[in-house]
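The complex appears here minus one protein chain, its other protein chains still in place.
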Amino acid sequence: MRIAARGLRLVILAAFAVFFAVPVLWLILAPTKADGALVTSSPLSFGSFHQIALAWDHLDAFSDHIYRAWIGNSLLYALSATAIVLATAIPAGYGLALGKFPGRRVVLTLTLVVMIMPAAALVLPIFLELNSLHLIGSVLSVILPFSFFPFGVYLAYIYYATAVPRDLLDAARVDGAGEWLTFRHIALPLAKPIIALVFFFSFVADWNNFFLPFAVLADSSQYPIQVGLSDLLSSTPSFNPAQGGGGQQVNIFRPELALATLIAVIPVAIVFLLSQRALVRGMLGGAVKQ
Amino acid sequence: MSLPALTSRQAEAAHPRGLRAARMRARRVPRGLPFIVPYLPFLIAFGIAPMLYALDLAFTNANGGVTGFRNFTRTFTDYRFVPAFNHILLYTGVWLGTLIVFVVGLALLLHGRANRTSSAFRFLFYMPGALAGAASVLVWLFMLDPAVSPGSFLLRHVLGAQLFVQSIAPGNLPFVFAMIAFWTGAGGWIVVMYGALNTIPHELEEAARIDGAGPFTIALRLKLPLIRKWVAYMAILSFATGTQLFIEPQLVNEASLGMVPDTWSSNQLAYQLAFRYGDFNGAAAIAADLLVIGLLAAVLIVTRTGLFGRED
Partner (left out) sequence: MVHVIQAVRTRRRSRPAIRAVLAVGLAALMASSVAACSGTSDTTGTSANAGATGSSAPGKVGGSLTVWVDAVRLPAAQAYAKAHPNVHLKIVTYDGDGNGATTLQAKIQLWNRTGNGWPDVIFSEQVNDPVWMAQKPFDFAAPVTGLIPASLLSQWPAPSTAQCTINGTQYCVQDNLAPVVLWVNKKLMDQFGYQVPTTWQQWAAIGQKVATEHPGYIIGTSGDSFSHWIYLWGNQCPLEQLQGSQLLINTADAHCTEMASLLDPLIKDGSLPPLSVFTPDFAKKYGGADDKVLMMPGPGWYGHDLFLATLHIPAGQMTTAMPLQWENETPITTGQVGGGPWIIARHSKNLATAADFVTWATTVFNPTGANARPGLPAYGPVAAQWLAGQATNPYYASDPTPALKAASSLIWKGWNIVTYPDQPVWSNTVVTGLVAGKSLSSLLPAFGSALGQAAQAAGYQVTK
């Protein structure tokens, strides 16, 4: 009975593991094969490294190296927005956690509410607003909304409210350090772990955002990679056969599309690989503390 | 979706006594305002103002005249409105169901054996989260194509889909989208639930075991009630997120020769109204409908689940 239950548990877990892992595995293997081979050979077989190079050449040649531009744009948008997030959210969290001023609770509640609201709900309103301000189509119309990251503020707030030894800050103040110096020399160095966390969440959220740049950017050379992928999907014959036979010259077929997808997730995958352990340990740590 | 949850645990970790002490100190020395000044413009410009502006547009016409609820009734009677809301409600329902059953089930299965297999499984479940957005849809477009899918056997013999167009038949779509969302998001939630389960004191479990409770009973009677608020949080948050569906149907529309309409979800309809018809007031009305759903969910979570520390 015990053994049967244990066996069943493993079978269920293994079945889900297959569900979660096989598509990823397929995606990694797809660019190693030619388009025809994807259909004829076993789905999870390895082709050759040469095919990857070939697929990359095709992908890179698409629309005058636009794929590189898309990756570059994503890096630009995600990194610059995340820099602004760090510059605004860490002090804000500090101010909200340790400050006392009129409206503090309102700001905190608004931050929480906007943070929990699905980001997509705000995209059209933000578009309408930027439109009325004639900001549509500029790079800022992506970076500035990305720079508002209430979750980062909340993270910093929780951290300063719970994890930073207050005595340390008080001691600094007793020594006559001003508010700014206390923050600069005591609170900020203490915030290293939270800076990493905010960086992670903000970067991932920006990198994966599709709807906002899709709605506000007009020029395909301004697209971040997520919107680029959709562009690639719709302007090549892999899934959009209107491009039909004539699309042969574009040379973007399923292996190229798979490669494009794979490269597009590498930065996030790295962050994910690094983060899971830390996150789980953090959670366990929190549990122990309680 | 899992992201806020991962750290809202820290909210729980927030030490109530420490908070109270902090507040008392704060009362003595009013301070902190300058630190939130750089953040405030962003909160106002991209958090508050868009909502207010969307509401303003929703209640006016193109010339700025006040129209009351006319934009709402007008969009409600649009022939695409009800189907779109039906789609997203069905999708959200399917997704919520699978999410609650499988995430809780898998977390319970994983928990209690903090060994290497457990962490390996958690890692496997969690990794697809890296493929969010367009990437996940692209992957699943391949997975749903019987010609290339490693699961073509299942597609052919379980779903009866010989061809890609059969995989994405209209009746399948809510399930397809729910599966994509589950595939990318469930792993993160499993990690969260697993972490929440770890906060259950060992003594409680030991006591139950001494009383003769088996692993099943412990899981259902002891562990499940203790993570109930996390499940509620996941459900409300996912409900709100589910109603905002955009990218999945958008990409499937592009990949399906128009067999999947470009107004499949409500957000798509709002987008089409704005971009195809230049009807910003109508788009704002639908955006406002969706905003209200999101806002209600958020307020519900903040005020009811008690997961987010706001000091009192």
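A and B label the chains in the order they appear, each numbered from 1.
Operating definition for what follows: a contact is a pair of C-beta atoms (placed from the backbone, for glycine too) under 8 Å apart; a residue touches a chain by one contact, two chains touch by 3 or more.
Fair warning: this is a prediction, and the values are worked out from it, not measured in the lab.
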Exercise. If the hidden chain were put back, which of B:R228, B:R276 or B:R304 would touch it?
Worked result: B:R276
Problem set entry | Residue, one of B:G64, B:G97, B:P170 or B:G306, that touches the chain absent here | B:P170
Exercise. Any idea which of A:I52, A:I136 or A:I263 touches the chain not displayed?
Worked result: A:I136
Exercise. In the complete complex, which positions of subunit B touch the hidden chain?
Worked result: 78-79, 145-147, 163-166, 169-171, 254, 256-262, 271-272, 274-278
Exercise. List the subunit A residues touching the unshown chain?
Worked result: 39, 62-64, 131, 134, 136-138, 216-221, 231, 234-237, 240-250
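The definition used in the following text is that only the chains that are shown with their structure count from here on.
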Problem set entry | Touching residues (chain side subunit A, partner subunit B) in the complex | 5, 9-10, 12-13, 16-17, 19-27, 30, 38-39, 43-44, 84, 87-89, 91-92, 94-101, 104-105, 107-129, 131-132, 144-145, 147-148, 150-151, 153-155, 158-159, 161-162, 166, 170, 173, 179-180, 183, 197, 201, 204-205, 208-211, 214-215, 226-227, 229-230, 233-234, 239-242, 254, 257-258, 261, 264-265, 268-269, 271-272, 276, 279-280, 282-284, 286-287, 289-290
Exercise. How about subunit B: which of its residues touch subunit A in the complex?
Worked result: 3-4, 6-7, 9-15, 18-19, 21-23, 25-27, 29-36, 38-40, 42-43, 45-51, 53-54, 57, 102, 105-106, 109-110, 117, 119, 121-135, 138-143, 147-152, 183, 186-187, 191-192, 194-195, 198-199, 215, 237, 240-241, 243-247, 250-251, 254-257, 267, 270-271, 274-275, 280, 283-284, 286-287, 290-291, 293-295, 297-299, 301-302, 308-311
